[in-house]
Each structure stands twice: as C-alpha cells, then as structure tokens.
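All protein chains but one are shown at their positions in the complex.
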Amino acid sequence: MIAVLKQGTTDAQLENLSSWLRAQGLDVHISKGETHTVVGLVGDTAKVDAELLESLEIVDSVKRISEPFKSANRKFHPDDSVIKVGDTSVGGNIFAVMAGPCSVESEEQVMEIAKAVKAAGATMLRGGAFKPRTSPYDFQGLKADGIELLLKAKKETGLPIVTEIMNANHLPLFEDVDVIQVGARNMQNFELLKELGRTNKPILLKRGLANTLKELLMSAEYIMAGGNENVILCERGIRTFETYTRNTLDLSAVPMLHELTHLPVIIDPSHATGVARLVKPMALAAAACGADGLMIEVHNDPAHALCDGAQSLTPDTFADVMKSVGRVLDAVKA
Amino acid sequence: MIAVLKQGTTDAQLENLSSWLRAQGLDVHISKGETHTVVGLVGDTAKVDAELLESLEIVDSVKRISEPFKSANRKFHPDDSVIKVGDTSVGGNIFAVMAGPCSVESEEQVMEIAKAVKAAGATMLRGGAFKPRTSPYDFQGLKADGIELLLKAKKETGLPIVTEIMNANHLPLFEDVDVIQVGARNMQNFELLKELGRTNKPILLKRGLANTLKELLMSAEYIMAGGNENVILCERGIRTFETYTRNTLDLSAVPMLHELTHLPVIIDPSHATGVARLVKPMALAAAACGADGLMIEVHNDPAHALCDGAQSLTPDTFADVMKSVGRVLDAVKA
Amino acid sequence: MIAVLKQGTTDAQLENLSSWLRAQGLDVHISKGETHTVVGLVGDTAKVDAELLESLEIVDSVKRISEPFKSANRKFHPDDSVIKVGDTSVGGNIFAVMAGPCSVESEEQVMEIAKAVKAAGATMLRGGAFKPRTSPYDFQGLKADGIELLLKAKKETGLPIVTEIMNANHLPLFEDVDVIQVGARNMQNFELLKELGRTNKPILLKRGLANTLKELLMSAEYIMAGGNENVILCERGIRTFETYTRNTLDLSAVPMLHELTHLPVIIDPSHATGVARLVKPMALAAAACGADGLMIEVHNDPAHALCDGAQSLTPDTFADVMKSVGRVLDAVKA
Partner (left out) sequence: MIAVLKQGTTDAQLENLSSWLRAQGLDVHISKGETHTVVGLVGDTAKVDAELLESLEIVDSVKRISEPFKSANRKFHPDDSVIKVGDTSVGGNIFAVMAGPCSVESEEQVMEIAKAVKAAGATMLRGGAFKPRTSPYDFQGLKADGIELLLKAKKETGLPIVTEIMNANHLPLFEDVDVIQVGARNMQNFELLKELGRTNKPILLKRGLANTLKELLMSAEYIMAGGNENVILCERGIRTFETYTRNTLDLSAVPMLHELTHLPVIIDPSHATGVARLVKPMALAAAACGADGLMIEVHNDPAHALCDGAQSLTPDTFADVMKSVGRVLDAVKA
C-alpha cells in the first residue's frame, strides 16, 4: 500500500503519521521526491482502512498494491474452486445451468417447467419465492409456499434448487434449499452476508447494479470470512445510460474475475438484458468467454401464454439455447 | 398508463390482452394508428406491474402517465410534510442540520463534538454506531455501545440523535433513537423498509449509489405503505465516472423531489464529495437550491487530530459553514 | 409519436398545440383520459423535433413510437447490408477481421505486422496515423507519413487498410484508404460526419464513450443522409464506474443493433478492455453473439518487446485468437 503525501507536509506530521501506522503493525518506508513524499506500507495491509488514511489532511491519495480481498484471492488459492451442489457442482469441468421461472406461481407451473428444463439439460432449477420488487404494490412472491413448491419439483426431478433470500430471519425456510441466492440489491446488505457466512450452504452472490468487481469480491469476502467458502459469483448486468437494454451485461467480468479469484462465475442474461430475444446471443457469448454457467428464466405460465410469449424463454427456446451453448462450449474447449 | 403494441399484433392477441387487463379492474382504451396500436389504461394503475406488461411478446413499450408512488406523491398531498423530531422538526420552516462524527468512538469524543455542533447551531446529533463497510476487515462500529454513547450525548445536550440501522433485528436498540437512518446500500433492502414501516419513528432514507429518484420514492413508499409517514429523503451523491470526488452530488434532486413529493429533502455533502474542502461550497449550494437541511460530518478524534485535520470538518470549520449557510438561507428567503 | 400533456391543460392550449403540429404536416389524434390528455401524431414524425416538443410547458413527456432513424432502419431495409471493401467486405457471410498496430511507427513495424496478421487470417490492416490523444503532450501519430506506410503495406500484402480521420480537411490524404474510421470522440462531430456523407468511402463509425445505440444510429444517419450508405458500426466499450477494465464492452449491442439496423456491427475488444489478456475471451464472445467482425490491435515494436509484451497482442497470440474465433464461428453457424 502506498500513500502519496501532499506538498508541504512537515517532518513532524510525517513522523506522527509513521508512528500511527507502525502502531498498526506495519512497516513504513518513506521516500521523499522533489515535490511529494511517498509512504510505502508493508505488512497485513488488508486490514488498513484505506478510506480513513485517504481522509487525512496530509494525504493526497492512497493506492493499494495488494488487493484487499484474501479468502477470495486467487493468489492465495490458485486452483479453481468447485462448489458442490447435490450431485452436481458449479465451477471446474461442469457448466452449470440454472433455469426456471422468474416467480414460482403454482405447482403445475413449476413442475412443468422443472421437467422441461431438466430434459433440455439444465443442472439446477431456479425460481423466485421471495421477490424483491421496486414497488410495494407489485407481487412479492409466494414466499414459504413458493419454497415448498420448489422442493416438490426437486423431489420429482432430482434437480437441486436455487432461490433468493431477502431476510436472514427466513433462513429456517431455506433448510432444504441447495443454493441460496443473494440478489443484486442485497449485495451490500452486510448483515445478511454475515449470517450466510455462518451457514455452509452454497451462496449465489449477484453483483449489484452499480458495484465494481472489487466490491463484489469484498462482499464474497464477508461470507467467506464467516467460514463459508461456497460462494458462486454472478454477473447480471450493471446500470448505465443505455436504455434499449434494461442493464448492460459486463461480460469482461468473466475473464477478469477468473484472474482475480478462484470462485466460479456465472452469467444471468435474462436480467442483464430484460429482452428475451437477447438471451440466446448473450448466453452463447458467456459460454465463449469462459463463464462457469448460466442462470436463465424459463416460463410457462398462462398470463404470459395468453399473450403468445414473454420476456423469458419458453421451454422450446430454452432447449434450442442449450444445444447452441453446448456447441460453443465444445468449440472453446477444442 | 399507455402500452404501445408491436407491429403485427393480431386482433385475437389484442382481445386477449384487453380481457386480461380488464380483469385487473382497468378501463382499456384502444387506438389503432397506421403502424402501431396504442392501449390506454385508466384506473388504479399504480398496482399494474409495468415490467410484466412490458415483458409480453406483443408489447413494444409501456409508459406510465401517473407516477407509481402514491403516499409520497405531492399530487395527493400538496402541502410540505413536516417531520417532528423531539422539539425540532425536518421540513417546513426549520432548516435541519444533523452534525456529528462519522463513527462514534468514545464518550469523550461524542460528547465534545455534540456540544460543539450544538453551539454552532446544529439541530440534531448524528453519529454512526453500526457502520456498513465495504470490507469485513474494516472497523464495523461500536454497535450497541455506540448507541449508548449517543444517548448520553442527547441527555447532556438535548439534541435529538440520528443513527443508522443495518438489521431490523436491532430495532429494540433504537427505542430511544430519534431518527433512524437507512444507508445508501440498504435503500432497496425491502425487508428492512417494511419493518421500519411498522414503527412510528422518523426514518432518514438515503438515496442509493445508483438509484433513480423514482426508485428512492418507491422505497419511501415501502415505509409509508406500512403506515409510517415520517420519511426524510437524503441525497448523498450518486456513482458516476468522475474520480476527483467520491460520488457526484446531484443537487437538482432537491427541486425535482420537491416537485414530486411532499417529503422533506436533505443533503449530505460529506459523503457526496468525500473531500472536506468541498463540504462548505456544497452546503451553501444545497441551502441555495432549497434543501430542507444538511447532514454533515464533524470530527474531533485523536487519530485525525494527529495528522492536522481530516476529511470531515473540525468544530471550528463547521461553525463557519453554519454562519455562511445562515446568510444564504436569508438571501433566498428574501 | 405520442405527447402526454400535463394536467390542467386548457382546451385553448390544446387547440394551439394541435394547429402548430398540423402545420408541420402531421395528423393529430387527441384522446382525453381521466387525468391526462394524450396526443397521437401520425405522419413523417422523424422530422419532428422531440426535444422542442417536450420543452413546451403543457407537455409532460413525449414518446416516439417509430425510431427517428430512417436510412439505417432495418424496417425499411430488411436485408443485411454488405459493405464492399476492395476484394473483401464487411457484413453478410464474411467475418471481417481488421488487425494491426495501434499507431503506425515505422515501415519495418507496419510491414512485419501486416504480413503476420494476413498470414493469421486478418481481412484488413488497421493502423493509426492520426491519433486522438487526451493530452496534447502525447504522441499524435505519424500523420501523412503514417498513411504512406499503410499504403505500402497494402501494396505488399493486398490487405485493404482502415485508418482514422480527425479532420475533414485531411480527406485528400485518405484518397487510397479503403475504410475511413471515425473515432469514439468524434462520433458526434457532425460536421465531420456530413463531409464523410459526401464521399463514397466505407466509414467505420465507433460508438462514443457515453453514447446510446440510438445516438450511434443517428450519427450513422448523418453519413447516410448525405448519400453514403457504406457505414460499419463498431462497439468499443462504454464508460462506466468499473475500473478494472478501461471501458465496459457492451456486447448486447450486437444483437440489439442487428435488430434495429441493417448495417454491419463489429467489436473492438482491445480498446474496450484495455487489457491484452481479455482480448481473446472478448473476441470469442463477440463471434458467439453474432458480430460481423473484429478490430484487434497487434503490435511488434521494440519499445514493447523490450518489456516482454504489451497491451496489444503479439502476432503469435493473434494467430491463436483467430483459430479459436474460427471454431466459435463454426459452432454458432452449425
């Protein structure tokens, strides 16, 4: 970690600063340039509060050389993490595909979709029981009943299930859920992350709408610091000025995260684009750039059927996507 | 609410859609143009799920004419809300100033700052007891002990206190807190918002880093829909590409929110800029454009004093800001 | 085009507005709702100034139903455009690959790279002669001499050349250039676009750092409105808050643009990411999601060689990328 001091910093100030830093267990190296003094810090700098340091009047700027994440850092864990989920896994040689309805609506709906996505090659069933909605007046999900329905579908098809948690107090309801999802809006709900760190469930952590990759990794670190190393990262689009798509899918996050961390990275093209027609091309692109899996919305409900289709894919379109994804995966492995 | 249908929509599809919408209690007006058909919806459209509607295959786009927020909407509540806080208030004729340390660190610190900011004219004491930090390795606040210290300072100075909540399970600790703050990262922690809607405490709701004003109002709506109308909005900077400042303070949010809602709007220039030298000019600008108050960090702790100043203001600088703010308030009222 | 009027608009105001709109040759359809009046406009609305209309006091908002671009619009030109470039082309069945050095530096450099990229399968040679640089103190390119060197390499290898123009007055120097590039910073340099519209050269138009797809198409429209329909669109990353990559590559632009326009769309992964290690995965992703080609930086200069590599690819790495791209293209075609 390097701190560049402002011009005009006095020797007394420099000495004060150095003492304070040494008291935190760091080695302090000072090099005075023509105009600025640079302070190099060596030691366990992950525990240094960079914001506090940068806020000091004599400090011009602070630059981390080591990344502040440790458990998630590939440097200390060079091999890819493989997260076991039932009989399948995420990461390593498995290309995980979590497919299912946006919201669980009825037993018939979830059962039908579960069978269809399994037939098409999905490795897990996803479905929303607790739904974070911008408006308090929008449908908030079937909650506990939704989880029950997912568990029925799991029993029937054997597919492990993935569903979102919004409140740590609901954890008892997630006893038999295979992967617990943390949504984009809760990526920095640190109290929730800490609670999930105390479980041993695989956690699917979605990147927040305006969060950097570093912040995503620091949120993974919250879970891992609690003892739960089973974290799956998910890029689902970030907020930009573009309006043709709901969000902007940042696919360069895949190779960049693979460089920074050993955790698996999956892509959610459904939420990223908000446009069903873009799900296939983005799913193929995700497979091509090395993603460890996909999360895709597949629907089969009457409200949508009524109007001949919808944002999420139909089981048939999903099956078509799966075939093409398979070909791309073969092509990049070859 | 208007839905524009895609070219090529058949009469049967249109009829299906209309039936589905009428079943939701809406009047449906259809006007066919040369290329597109436009469907106008009249009735309680706040409860229509615009995203679901837009996701239908035959729908090109959806446009709300009425805003989806109701309790927060100025149209249905033309007068400014005045939120009572102890003997003072936020909104109306009072210019609220919440000042105090970023984190509560010790009794001596909080007491000294509380007295100083009161003397300078602050109307409330702010201080962090539970601190949301990007890194799990950074200081997370004194928690319950921090609240105790704030309450001591309240007893001593008579200043109502404002402090942040991160977990609804902590609510019992906030029994004697005057204003409960929801931080930017929790603006869309809907479970927390719902719990706060069941209290009758004034809630200071900060705008998320990448949230629109409409989303901010929908989050206020979550609290108000639960029965708690005591919501104070706070703009504290949004995330942009600019790096000289920590965030970009969006001051046009003040007059725009005043137009959209009756709730009071305050500005936090400390977090918005991350630079102590910018707090004064931005505080003056906030006062000039009609903000209902300010939230300002003031410190007095040895770690910072050691290095001759810090990001937050000293009590003396704060007193100077207050004087200038007073003059600007007089100028705009004149 | 639909204009929603504000509540309280009087009949006289509505009549004034209608007359003014009819005078512009439009049919005006008025439908009064409970709270708002909606004005539908039918006719050549591409020529209506939506910003002016929206600025009127009685207008709440304006929504275009037809897109404002015409020549570039796929609706009026359903078949993919194929832009002829020498013996090759961009669009249609050809996957165009424009490769070469960021800046042309010497005859030896450009000749060596040209031969190498041709051998690896590039269809065109790219190279910067006029370089837009943020700082006036940075190297601005070899200018006319750089174009001369590119032409020599073209003569030697037969590869058509692509190079950037920054000033319409330089057009005579581009006489023998095959594709003229408009850089991201000049995407809305309308005077330059108009001049290029008067030529019959293929124009490679890069998306601006903070420009929407609609604005990109409107800039293409500037060129096409002048009579030059040979426009190639290029996505090269947009500006977001993420800092690990130089820009954020928006790959969903590929299928979205293909839906909106008949013009070919290529991807520049080198500028988009600013990180050589990310070029290959992003090139594969571009091929997978249907891009019509790639623009890739390949270097071979001593300054970089000195330090064992650089941001752009070496000829060997480029050849490896080309092989993998070929496999992905086969996979998605299959």
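We call the chains A, B and C, going by the order they appear; numbering starts again at 1 in every chain.
Quick note on the criterion: a residue touches a chain if its C-beta (ideal position, glycine included) is under 8 Å from a C-beta of that chain, and two chains touch if they have at least 3 such contacts.
Every value quoted in this text rests on a predicted model; they were computed, and no experiment measured them.
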item	value
Sole contact to the chain not displayed, among C:43, C:92 or C:132	C:132
On subunit C, residues whose C-beta touches the chain left out of the figure	13, 16-17, 20, 46-47, 49, 51-52, 54-59, 68, 132-139, 166-169, 185-186, 188-191, 194, 208-210, 215, 218, 221-222, 225, 239, 274, 276, 303-304, 306-312
Subunit B, residues in touch with the chain not shown (by the definition above)	210, 212-214, 238, 240-245, 248-252, 254-256, 259-260, 272-273, 275, 277-278, 281-282, 284-290, 324, 327-328, 330-332, 334
Touch residues of subunit A, complete complex, unshown partner	2, 4, 29, 31, 33-36, 38, 40, 42, 60-61, 63, 65-66, 239-241
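Methods note: only the chains that are shown with their structure count from here on.
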item	value
Most central chain, judged by mean C-alpha position against the global CA mean	A
Label of the chain whose CA centroid is most distant from the centroid of subunit B	C
Contacts with 2+ other chains: residues of subunit C	240-241
